[in-house]
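After this line comes subunit A, so read on.
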Amino acid sequence: MAETLDFLLPHPEGDTQMLALKQLTKAFGGVRAIDNLTVSFEPHRVHGLIGPNGAGKTTLFNLTSGTLRPDNGEISFNGVPITWWNPWNIARLGIGRTFQTIRIFPKMTVLQNMMVPYGTDPSRSVELLEFVGLREFRDAPARELSYGQQKLLEFARALVTSPRFVLLDEPTAGVNPILVEKIMGHIRNLTRDGKTFIVIEHDMKVIMNLCERIVVLHNGEKIADGPPEMIKTNQQVIDAYFGD
Partner candidate 1 sequence: MARGAKLLTLGVLFAGLVGLPFFLTGYKLRFVTWLLMWVGLASTWNLFSGYTGYINFGPVAFFGVGAYVTAVLMVKAGVSFFPALLAAGVLAGIAALLLGVPTLRIRGAYFAIATLAFSEATRSLTLNLSGLTEGGKGLMLPIYNNAYFFYFVILGLTVAVVATVAFIQRTRFGITLVSIREDEVASQVLGVNTFLNKMAAFGLSGVFLALYGGIYAYWQTFIEPGEVFNVLYSVQMLVMTFLGGSGTLLGPIVGAVVLGAMTEYLWATFTYVYLIFVGVLIVATVLFLPDGVWGYCVQTQSRRRRRAQPAPVLE
Partner candidate 2 sequence: MDWHPFAVAVIDGILLGGIYAAFSAGFSLVFGTMRVINLAQGELVMLGAFSAYWLYRVQAIDPFYSIPIVLGVLFLVGFGLQKLLINRIIAKEPLVSLLLTFGISLILENLALRLWTGDYRTITTSYTGSRTVVAGVTLSNMRVVGLGLAMLAMVGLFLFLTKTKIGKAIRATAQHPDAARLMGIRIHQIYALTFGVGAALAGLAGVLIALIFTIQPAMGGFYTLMSFCVVVLGGMGYVPGALVGGFVLGIIQTTSATFLGGHWMEFSIFATLLLVLLSRPAGILGKGIVE
């Protein structure tokens, strides 16, 4: 396992850990998607989570949001152990997420999609739809949106309850470049307002511009962890991901 570069990072609030995964393991039919992984994420940052496909990034999201149960290990959020919590209780604690394969409610209208989250606020729904440019489609069934629009709807839906901690699974895949810029700006603003993000992304431009810290997974293990400049030059990361 590679050296951990945590010590190089500035810690604005001491070593507060917002989300901490401890010795987490999850296997699917013998293949370890997450393999004895220990990693923590601190508040008010945008974290990048990268690694080749199949490295365990999405599994990490599923474990954190409670849609999967780990075989071993612990997850805690602000010191609260949430390993065995129901997904909805985790969500109510302030962890929101999006999915890699879009999971909107296809037969509901765009606005109804925004009304599902627990504690949603209608005026904020409309505001967010306005922001992602979907306001005029509010009464159209969500399945009639284009791929990129559906992606945006899911993004907006994850933010409507103002979660403190947001897991974004490839938020910009298939979204046009102008909107990508806009989404990145929005993520930055929200971080300034005190929110925390983990972003899975394959678009290096987005990752390098947006993230203050990047965690690299490979075969379910953490192979690197540090600021972008560090990751770019890390030989192991180059071998496993960029290069190869």
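Descriptive notes on the structure:
FYI, a residue touches a chain if its C-beta (ideal position, glycine included) is under 8 Å from a C-beta of that chain, and two chains touch if they have at least 3 such contacts; residues count from 1.
Selection rule: all candidates are chains of the complex that A comes from, given by their letters.
Values in this document were obtained by computation on a predicted structure and should not be read as measured data.
Candidate 1 is the one that touches subunit A in this complex, out of the options 1 or 2.
Contact residues of subunit A toward candidate 1 in the complex are 65-67, 86-88, 90-92, 96-97, 99, 103-108, 112, 115-120, 136-137, 140, 146, 148-149, 157-158, 161, 176, 179.
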